[in-house]
Structures are given as structure tokens and as C-alpha cells.
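I'd like to ask some things about the structure below.
Every protein chain of the complex appears in place save one, which is left out.
The first chain written gets the first letter, and so on, giving A, B, C, D and E; residue counts start at 1 in each chain.
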Amino acid sequence: MFYHIKELQYDAKPSCPDPLYAKKLQEVLGGQYGEITVMMQYLFQGFNSRAEPKYRDLLFDIGTEEIAHVEMLATLIARLLDNAPVKQQEEAAEDPAIEAILGGMNPQHAIVSGLGALPTDSAGYPWNAKYTIASGNLLADFRANLNAESQGRLQVVRLYEIAEDPGVKDTLSFLIARDRAHQNQWKEAIYELENRENDIAVPTTFPSELEKQEVAYDFYNFSRGEESATGPWAQGIAPDGKGQFRYFSNPPAYGPPAFLIPAPLYIHDTLPMSKM
Amino acid sequence: MFYHIKELQYDAKPSCPDPLYAKKLQEVLGGQYGEITVMMQYLFQGFNSRAEPKYRDLLFDIGTEEIAHVEMLATLIARLLDNAPVKQQEEAAEDPAIEAILGGMNPQHAIVSGLGALPTDSAGYPWNAKYTIASGNLLADFRANLNAESQGRLQVVRLYEIAEDPGVKDTLSFLIARDRAHQNQWKEAIYELENRENDIAVPTTFPSELEKQEVAYDFYNFSRGEESATGPWAQGIAPDGKGQFRYFSNPPAYGPPAFLIPAPLYIHDTLPMSKM
Amino acid sequence: MFYHIKELQYDAKPSCPDPLYAKKLQEVLGGQYGEITVMMQYLFQGFNSRAEPKYRDLLFDIGTEEIAHVEMLATLIARLLDNAPVKQQEEAAEDPAIEAILGGMNPQHAIVSGLGALPTDSAGYPWNAKYTIASGNLLADFRANLNAESQGRLQVVRLYEIAEDPGVKDTLSFLIARDRAHQNQWKEAIYELENRENDIAVPTTFPSELEKQEVAYDFYNFSRGEESATGPWAQGIAPDGKGQFRYFSNPPAYGPPAFLIPAPLYIHDTLPMSKM
Amino acid sequence: MFYHIKELQYDAKPSCPDPLYAKKLQEVLGGQYGEITVMMQYLFQGFNSRAEPKYRDLLFDIGTEEIAHVEMLATLIARLLDNAPVKQQEEAAEDPAIEAILGGMNPQHAIVSGLGALPTDSAGYPWNAKYTIASGNLLADFRANLNAESQGRLQVVRLYEIAEDPGVKDTLSFLIARDRAHQNQWKEAIYELENRENDIAVPTTFPSELEKQEVAYDFYNFSRGEESATGPWAQGIAPDGKGQFRYFSNPPAYGPPAFLIPAPLYIHDTLPMSKM
Amino acid sequence: MFYHIKELQYDAKPSCPDPLYAKKLQEVLGGQYGEITVMMQYLFQGFNSRAEPKYRDLLFDIGTEEIAHVEMLATLIARLLDNAPVKQQEEAAEDPAIEAILGGMNPQHAIVSGLGALPTDSAGYPWNAKYTIASGNLLADFRANLNAESQGRLQVVRLYEIAEDPGVKDTLSFLIARDRAHQNQWKEAIYELENRENDIAVPTTFPSELEKQEVAYDFYNFSRGEESATGPWAQGIAPDGKGQFRYFSNPPAYGPPAFLIPAPLYIHDTLPMSKM
Partner (left out) sequence: MFYHIKELQYDAKPSCPDPLYAKKLQEVLGGQYGEITVMMQYLFQGFNSRAEPKYRDLLFDIGTEEIAHVEMLATLIARLLDNAPVKQQEEAAEDPAIEAILGGMNPQHAIVSGLGALPTDSAGYPWNAKYTIASGNLLADFRANLNAESQGRLQVVRLYEIAEDPGVKDTLSFLIARDRAHQNQWKEAIYELENRENDIAVPTTFPSELEKQEVAYDFYNFSRGEESATGPWAQGIAPDGKGQFRYFSNPPAYGPPAFLIPAPLYIHDTLPMSKM
């Protein structure tokens, strides 16, 4: 169960409104790697967790923090929209800055949300739950979390570069730091599991004799040119410690040509010549 | 530019048709972490790559292999649908196995694709491009790739557990091995970049003095109960080697209560009492 | 900012697993009118609220409760999936009940979420943010909330009718009661605003002289047959108290025939005969 | 069955083209609460109606009118796009107004629809059927309709505020009036049903002894601060006339801590320490 | 503007309910090529039409008929759901037919629509407007229409093959005939335009000297094996009458290797080695 307090985790106060930046900032609120994504991903991983209590608690600790990040960004966006000029007025017509706002702001910020944040990304595409994963396998999911925090911090940093407002930059610098914390934390949890499971290939519990071991360490050169041969992924011991990479300049097809039998009549495909 | 040969990378030949299993197998073809996802993700990372040639080549090598995996799974699904019984016939009425097929198979396999594979997941949800990411930052993207291969292999293994057909199992064992190879390969590429960039927090190029360093290593206990305090993410040196984790039993709010100013009249919000 | 405790708001404990029911129950977790919808809708209305504190607090009170409802339903679904039989085994082959489960359960409950709840509806369609609205106008939004609680309670009641498990029914009876509470609460808030604004047509602040008043109380009979003429919507004083309904048996077109001018050449439409 | 006449229900004639406004106007054609939504919602409620003829007729009367509203808005948008300048020409380069159009118009209005209306919203997101509901329960559905007309009229009013063209304003003033008519009409239909069913909690047919009556009138203070306690939703007789609101400053958890049993081996979750 | 009459265009009366078939039938109501698609596609082509009146009228004639087809199918589905057994009762437990219904019917038909039709396809995926196109170019759009009627009739025929109920088959035989009529009609309209425009390559108005004519009739053998060389698409005069097909066994790349310059620093891509 959850409780709310009215305080923000960190202040979210722009020096002045900026509807154009508000539109861009939507990306890290309601985009593919925005705060809604990590909030929902960690909470669902927590709800579904069948693992030891320390992992379940970890998921709820960070997942609950992310709800506060959603709140901070929504507040910041709403403030960036304060009193946005939505209409061509006489004075506006002579001010190119207002002109730019009229053309460039997200029209839904005026028409739909009434100068509030939207649960969408910077292109107006609504958040959806396929951005998240909760597979039950902790190593898989912690990698998803590390990835989400990596893409998310990258996007916040890019937004920081675009920003000019010191208030906005201050809030973003808080999120950038928390995303460093979370990358470190998921990374640490991943190490623990990889060591404990003594493998890096998720899931580590599948019997190795059942996988086609002959091809489990091959690197296939499917793109002409051998630049990739020089990388550490093409030679030497693999990170799982169980095999040695092999590089194939001319990767063969192991299977026969594919063909399918004709469809039965009730499917009403094109009839083969022989049946006409 | 691309070339196609008619041979499959590995054989995809079930011992006998099984429309119920065909429905389930769609997950790893057209689902969130299916083969279409990794194909499109690696190819777009390659198309957009502004990095050194060995990384670009790596992306095209594996991305091009994934097109062949899409082809294998599509072929396998089509064959599992060969001559599927789609209609209640007299004989069928007495055979509970056929009854089960009539109720359980994906109706679109008969009506829409005519006993062919669909670019959808096991629930019939169409593949979409938001399953993929190509951010331009290699470390971020290789983590996305490692995650995709981890979730993908987990799903293939779960499908292997459900399968009974030796032909299906044989094809899946090939994919399970290739997914091990690819997890190892992305992992190796990640190590290389983390070492080279001497940090683990993507992006590593953001000046540390600009991030709110005071909170960059904190762990906040937002879910009552301190089970998470015992994990390696709550104490000791962080994996980036630049700070030390701190555990906060009672994480504070750093910001003031949030409030927003009233909307201007042209937004037509509810009027505050004072304005009525 | 938010805090979590490990206790559920109410118990969610089925007497025994039932993967088929788990699939159906997804509707009120991740469907159009499921608990994720009301959680996100109320929280975003709260984040964006520019209104008086009592309304803002109301939104956060109920919105925060809804996160707990998401948690309860996710837990209930995960438990309904405990040890689900996902595979055709010898014993299974002879047990029609297991047979039914194998055909009827949501395959993603096994393959994707590993026997956990999914943020999707009962057809496997992912939750998306277009299910929600936060317009800033309280009367409009409280009507959206009353509607959501009405559709939601209806769906929970229908699921109650389908249920057999006393544990499931117990949890649902709690949600059914809370949905009554919330319908009553939004209804009360709506009354207050309608009285205060002395109108029922959202937004009440638009100057009446600017709307085409001649047609503001007309009922048009566009479907042949006059059964609708007997309803209270076709005669008498309208609920806004500002006009009288009028019924038109043969509603006219007030506009001229529509036509559009040809497209310019750079659009490359079909050329009109005269231009060829 | 349906018939069409070429006349518009009301004229839709802008004084001059305005591609930037055309983009914004898309919201009330193909957006979440645009005319396509109410058209499809009322028609499907009509198609599926199992209720008395006067309600069925009501749904078709208004639903059929809404097709004409779709037609009017599509025509208006197409005319706003007449001869839109889509290309940077020499003269254009010196005219900031044309410059603004080139940057701000929806590119799909030129590339995809050839200066025609799109079935999308103002951000280019396509209309989808999850914007609608037809539950079969009239009280629930009429509330959905009242909500749709409320949000819809709010959006049209906001677009009226942004508009400058007298022709556009004239068309919008017609829609604003019709939306008042429809809000009044759905409201009247709701009153009738609430009175007839003698309850306000949808569905009214669920036996009250089966719902957890102890919590059916509670208001829980989940957001610290008691501003909400002063509202009519927290005290007094509830609108359903069957209970009295109770305010809980410190709402308790009624359930035990949640936990889930470990997954079976065939799910390939992380193995608990004890099993390794 | 539109008018409705209560009569169906053709009867839609199953001999007895069949919830499993109702689920499948959704495909041609709310699927990619269902009746909602052609209704919306033709109406929007009509609304946006900038062409001669006979084409505009053609679009509205057929588009308006399609609304009636939506109505017929919705009615048919609702009747197939009459009194569907949604609950495991004692009698049901012993009747395998009811068992099959409980497992196989679309749960949303009970929970969401209350035994009514849904605006979704047979997998429960909601209809969306990207299934339609209205480009303004008649030849392009009539081809889209011919395709839609072709895919649509194919799906109805496949559903006819699966059906057993004489009432259902009767309704489908009407739709199958109308789809033949519409294929013929769009085909005729296409002939007229191709003749009139004296070309078959949409758009016919692009100056031929501006297209890279050297490659406008080439067939490239990108899939090893020359089976395709024997088709009429690889030799002889092309249907546009303006060129001759050429077959290339070994199609060359006309472009240089692709490469991109490094990203600027503010994008925070991986730094190239040389910059570290």
C-alpha cells in the first residue's frame, strides 16, 4: 500500500515559462525510457517478485522513488506551461518569440491538458505498457533496468544540453545524479547474480547439453568486410567462461532451402497451375 | 545492400503440425523481445552508427543474422499450421483433440494469414518499432542489446519447456545457443567500452561537477522494511569506482510542497471561488 | 513523494490457482477501465491541478489508494498463476481440465511474465495512457472519474459473477465496495461544482452569446421512427435550467452542399479532365 | 441502414486557409474526445443495445448526427489546407509568415493526405477504438457520453479561443451549442435512470449484501494533509442515499504483507540461494 | 449529412448463439480489412475529395453502404452472443461443449461489452485509423479500395468455410456478393483513370525526365536462384507501355559504402578513441 506527501523529492521550478521546452521535456516523462516506464517496470517487477525479500524490497524502494520522479517532471512541465501564449494577438504578431511559441508548442498542451503535463512523449505518442518488462528472472530484469537507466540518463543529459533555464538545469542535475545511483545499483545487483549463478547467459538454469553447443560461441561475418574480426567478441574466452569465440568469415547455411506445402482448398489461396 | 539465399540458417521442421503451439511461438517472432525486434534494433543501430568501423560492422553482422532468424521462425510457424483443422466437421466433433484446436488456435492464422506466420506476438498484438532503440551511444545500446538477448533467450527456453515436438526443440536449441553467443558478444563489447570510458554510468561524457553529486550514491528506503539494506547496492564502493553507497532508512523530501498557479481564463478551467 | 508498505490494502488470496480466471482478471488490472487507468488518471489530475487545495488533496487521496488496488490485483493474478501447468505431460493428456488450461490460458503469462501479472487487458492488449484524461477542468474530469468508476465497477461485478473461488470473490467484494465509495465521492464533488458554477454544460465559463443558441436545445430525429421523442431529453426544461428542449422530426441541413477546390499541381492528385 | 445527402449540417467555411490551425483542429476530429469518438461510441451503443426502443432510438439519433459532425470538421480542415504553401520558394524565404507555415504545419497534411483531413489528432496520433465504450449498461454508458461531450466541448471552446477566422469561429459556435444540447440530453437520461433504479452506483443490480459494505462509504486520507476532509465527499449522507461518508485520517492496511511462492523450475526464474 | 433507418440492409440472424464464432467474426468487423476500415476509408476519401462530382458521389454511395455493413455485422455478433454461458455451473461442468465456450470465447465479450460487438478484431486488437488511406490521388486510392475489398472478401470467404450456421452463412453470402460488386466497381474506376491518364504508375503527373529512368524497368535478382526470371515482370514491354523490363542476375550497388560523421559532443555518443 502507498502513502503520498505533498512535498516534491526535489524542487522543480523553472525561472520562467517555456512551452517549447515543455514539449521536449515530455520525452523523459512519458517516452519509451521516461520516468513512467521505470516506475511501472520496477513496481510490476516488485508485485510479481517470487524471489528473496531483499530483491523484492530493492524493487519497491526504487520503484516508489520513481513515482516521485514522475511527479517532479509533471510539475516542472506544468510550470513551463504557465500562462503560455496560445493565441495570435495583436502584440504577438509583432513579437517573433511569441510567433515561434505559437507554431512550436505541442497543441495538446493547450487543447487537451489545459497547460498540464501529458502522459506522452515529446512527439505526442502516448505511454504504453510494452515499454516495460517483468519477466520474473532477476538477472534478465536487472539488465532491463540497467538499460532503462542508461537510455534514460542519456536523454536527460541531452535535454540538459538543450536547456538554458537554471531552474530546469537544477532539477535535471538531480535526476542525472539519481540515474547514476540507479545505474550503479542495478549493476551491483547484476554482478551479485552473475557470480552466484556462475554464468552470464540468461537463463542460467537451462541444461547446456540441450543447447546446440556447436554454435554457441561462433561469430558470423554476415556483413562483407572483416572490421568486426578485431573486436574482443570474435576471439578469446567468452565472458561466460565456458567457451572460446570463433570467427567465421564465410558463415554457411546449416539448413536446406525452405519451402512450404500448398494450402488446403478451404483457405482459398491462389490455386497452383496443376490444380486449375 | 542485402542479398538473400533460399537456404535457412538452420532447419525448421516440426515432426507434425500443431496450431496451438504455433500461436505460442509467435511470441519470439513478433513479440516485444522476438526476432523482429533484434533484427530491426541492430540494423537501425548500424544504419545510424557514427562510431568506428568495427562497431558498425559488428552491428551489421549480427543484425543480418537476425533477419535469418525471423525467416526460420516464420517457416517453423507456417509448417506448424500445415493443414490446420479450422472447421467443426462430423469427425472432428468426436475428437477432443481437434475440438481443442478449434477453440485454442489463433483465428487470424486461418482468416488473415491463411496458415502463415503473423508479424505479431502470441496474443495477436502487432510488432511495433517502440520495441527498439538506437540512441547512438554504444554503451547504452549494447546494454539494450544484452537485455534483448537475455529476455529473448529466456522466452525461447520457456517455449522449449512447453514443446514436445523434437523438430521444434531442435530448432529452438539452435536459437538458444545463438542467444548465448550474442549475450557473450554484447557483454564483451560492453566490457571494452566500460574500460575504455573508465565509467559505467551512461553517458560517461557528462561533466561530473554538473550533476548533483550529493545524491549520486544514495539508496533510499521508500518501501518500509529494511531487507534491501543487506544488498551490495546499499553499501561499499559503487561499481563506477567514483563513490560510496549510502543507505537512508528515512529518505527525506528535498523539495517544497508542489503547487501550481491558476490557469488563465482562456483555458476554461474550473474558476476558483474567489473569481466567481 | 510516495512511500510504500508491504501490507496489501486488502487480502488477495485465492483458494487455489486458476490460470484461466487469471487471464480474465487482467481486464480490471490493465484494461481500458482497469486500476492502472484510475491510478494514472487521478495522479495526473493531481500533478496538473491548478485548483484549490481540497480538490488537489482529494485527487491524491484517491489516486494513491488506486496504486494499492493495482498492487492487490497484480498479487491476486500472480497467485492464480501459481504453478500453472504449461506443458502437455502424460498425466495431463488424460485430464480434460488440464487440457483446457493448456489451450485457454494467456500464453504470455508463461512465456513473458513467468507466472506474473501483465500490464495488459484480458485480450493481451497493453495499457496505454490514452485511457486517461486530465484536462484541468474539474467538472469535466470528475465526470471522467465517475464514468471510469462506473465502467470499472460494472466489469468487476461481471467478473464476480464468473468467479467461483471464495478468496477471489472476497477480494472483488472489497473492490466493488470501494468503487461504490468512489462513485459516491465523485458524484458529490460533481454536485458541488455544478451548483457553484450554476450550469451543467462544461465549460461553464464560455460566454453564452458566442454559442449558436438557436440550436443549443434541439433534439434531431436522425434515425427514422420517433421512439426517442418520448424521453425527457426531447421536451421540457433542460437540466442547465437555461432553455427548453425542442424535438425536430425532420431535422434540416443548415449548410450548403460541401465541395472542395482542386488541389494544386505539386500535390499530384488525379488531374481533372479539363486540365489534361 | 444509412443515407447521405450532400449538404453539410452547418457551414464550414473559413475566410482564408490556415494550415497551422488545421493541424490544431485535428484534435476535435480524430482525437481522444473528437467527433469520430462520439460517432463510433453512440453507434456501437446503438448496434449493441438490448434496451427499450426509446433508448436505442436516442443513441441512433445522436450517433447519426455525429457522422455529420465528422463531415463538417473534415471539410473545414480540408479548406484550411487549400493551396497550403509546402515549399520554400524564393518569395517564401522573405516572408516570415510562410516560413512559420513551412515549419509548423503537419507534414502529413501535405505528404499523406494531399491537403485533406486525417483521422488523427493534433499530434498525428491515429484514432483508435479504445477511445470508445459500449458496455450495454445504459447508466454507465450515458455517463461515458456525458463525459465525452464535456471533454469535447471544452476542447472546442479552447480551439475557439485560439481561432481568429470568423468562419472557423462560426462553425465552432455551432458545435459548442450542439455539445451543450447533448450534455443536457445525456444528463436528463442519466437522471431518469438513477431515479428509476433508485441508486447511483453502477451496476445497481448487484446484491448489496455481497459487497464489503464496511468500506463502501469510507474516505481514506492517503495523501498527507487533511484539506480533502472539508469536502462533501468526506462527510454526510452519500448521494446513493444508502450510507454515510466516514473520513479516515490514517487509513489502515486490511491485508497482510504480500508475498509469492517461488516459481516452478520450468519457468527459469532466478534460483533461490537454497536451491543452488 | 446522414440519416438512419432501423432496417438492416440484409438480415443477420443466426439459428443459434455461438460465442466462439462471434469471436472469429470480429475480424471482418473491426480488423485490418473489416467493415469499419472500408467505411472510414471511403467516407474520408469522400470528405477530402477535390475531384469531379461523379467520383465524390461514388465514394459516398459505397461509403454509406459500408456503415450498414458495420451495423449488420455488429448485430450478427451480438446475436451470436445471446445468453452466452460465461460461468462454470454444475450442469456446465459435465458438458464439454459449454466447457469449450468458457475457455474459448473472448472474455471482453462478457466483461467489457456485455454480450455486444466490439470495435476490435478477432484477437481483441482495437481498430485504428492507420488501416485507412485517403491520399487525394484517385488512382492510388481506388487501388487501396480494390485491395481492401480483395482482402476483405477473402477473409469473409474463409469465415464462411468455418461457419456451420445457415443464418450466418446466409448473411456472409450477401457480403461476399457485395464485395464482388465493389471489386468490380473499383476495378472499373481504375481502368477509366489508367486510360485517361495514359499511364499506370501513380502519380502519372511527375515529369519522367526527373526520375532516374535508367533503373525504371529493371528487375534485380536479390534472392539467389533465377526462378523469377521466367515471369512476365522480368521481360517484355512493361504495362505502362513506356519501357521494356530488364533482368539483372547480379544486381550491382550503385552507391558507395555508407558512413556517417561522428556526432557533436552535445549528443553524448560514445567518444571515438581519438578523442579520449
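Just so we're on the same page, a residue touches a chain if its C-beta (ideal position, glycine included) is under 8 Å from a C-beta of that chain, and two chains touch if they have at least 3 such contacts.
What you see is a predicted model, and the numbers here were worked out from it, not measured in a lab.
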Left-out chain, listing which of the shown chains it touches: A, B, C, D, E
Those residues of chain E which, in the complete complex, touch the missing chain: 5-12, 32-33, 46, 53-58, 60-65, 71-72, 75, 78-79, 82-83, 86-87, 110, 114-115, 125, 128, 130-131, 133, 135, 137, 139-140, 143-144, 146-147, 150-151, 153-154, 157, 160, 169-170, 173-174, 176-181, 183-189, 191-192, 200-203, 206, 210-223, 225-228, 230-233, 238-240, 243, 245, 251, 253-258, 260-261, 263-264, 266-269
In chain A, positions touching the absent partner: 20, 23-24, 27-28, 31-32, 96, 100, 103-104, 121-125, 154-155, 158-159, 161-162, 164, 222-225, 253, 258-263, 265, 267-273, 276
Absent chain, residues of chain D that touch it: 1-6, 47-53, 56, 86-88, 96, 99, 102-104, 106-108, 110-112, 114, 120, 123-126, 136-139, 193, 196-197, 203, 205-206
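Simple rule for what comes next: only the chains that are shown with their structure count from here on.
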Chain labels contacting chain D and also chain E: A, B, C
Numbering shared by both copies at the chain C-chain B contact, with half separating same from different: different
Centre-to-centre distance between chain D and chain B (centres being mean Cα positions), rounded to whole Å: 32
Residues of chain C engaged with two or more neighbouring chains: 1-9, 32, 47-48, 50, 53, 56, 60-61, 63-64, 71, 75, 78, 86-87, 96, 103-104, 110, 112, 114-115, 120, 123-126, 128, 130, 133, 135-137, 139, 154, 203, 206, 222-223, 225, 253, 258, 260-261, 263, 267-269
